[in-house]
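Pasting a structure below so you can have a look.
A single protein chain has been removed from this complex, and every other one stays in its place.
And now, subunit A:
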Amino acid sequence: MWNAAKKHLMTGVSYMIPIVVAGGILLSLGVIIGEDTALGEQLSNYGVWALGLMVPMISGYISYSIADRPGIAVGLASGVFASELGTGYIGGILVGFFAGWITNQLKKIPMHPNIAVIKPIMIIPVLGIGASAIFMSLISMPLAPAMTGLENWLNSMEGNNLLILGFIIAAMMAFDMGGPVNKIALAFCYATLAEGIYAPMAACWIGIMGAPLGLSLATLIFPKKFSKSEKTNAIPAALMGTLGITEGAIPYAVATPLKVIPTITIGSGIGGGIALMLGAQSPIPAAIGIWGLPFVNGPFMLLIGLITAVIIIAFTVGFWRKESDVEESEDTGLSF
């Protein structure tokens, strides 16, 4: 049950990501050029329009994952309801599950073969979308004010609260190096970004880049504690890390999971917390990695957080690993 639900959610996230990256980058280019110029204004508009697809995409493809092709239409329309009613991303996820479920129920309606053709083109879309509209208007009553509250709360965060927020996001990002936990945290950051809350995305950057950069640095400082394949993996891992891809850290975690995973989780968390507490904010998605640094708010604060994370990870893993770990990791021989 839980695994199936997780798979549906991940399918939704997977289809949503390209939209958010494209929309986010268009929007941020617009903001950088300046919204008072004609080009900047246009870019921002197109970015916002693309981002408007974010909630429909996630609910549409959650529904698709549950109910296949007929689920797409019901899910997409439900997602538009969710965003119009101000329940945002959480509403979109809930209604996506509902849309998929109701589509599956409607598929089961028995029908005479002569009129069965109206089921996919009439019954499922009309009743499915109708039912989702009712569901959405009901749950929006408690959910819309709750989302506004959450937004205000995130906006009013300062000091220690920001430290905790940054820690949680960056730690989740690093924990499974691009796996499901990472994607949940990423989705949260995208959602807040779309609402104009920029702090979480800054922590997200550090969660993405801290682990691969820190582990690569560790292979340079402690060459005896890493196998040959791990050392050759260091350069691609660092390079991919700076481009916003965490997965280069996986080979190190596979070799000695208990020494690497807690370190990257906590190290990235601390870095993320520090960056946020110092006031770093990122109005652009982390997908372009370190090269987007000039465009964030408080780039030096973000850099301080990142460097802290990298140093903690490099030295902790370096000291924690023994030279005897090398043979073990020679066997896995996994490269990125």
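To be clear about the criterion, contacts are C-beta pairs under 8 Å (C-beta built on N, C-alpha and C of every residue); 3 or more make two chains touch, one makes a residue touch a chain; residues count from 1.
In this text, contacts and distances are computed from a predicted model.
Within the choices "Peptide/nickel transport system permease protein", "PTS fructose transporter subunit IIB", "Metal-dependent hydrolase" or "N-methylhydantoinase B", the name that UniProt assigns to the complex's undisplayed chain is "PTS fructose transporter subunit IIB".
Considering the full assembly, A:8 is the residue among A:8, A:225 or A:321 that touches the omitted chain. In the complete complex, the residue from A:250, A:288 or A:314 that touches the missing chain is A:250. For the options A:130, A:149 or A:179, the residue in contact with the chain missing from this view is A:179. Subunit A meets the missing chain through residues 6-8, 10-11, 13-14, 17-18, 64-65, 176, 178-180, 183, 240, 245, 247-248, 250, 254, 333-336.
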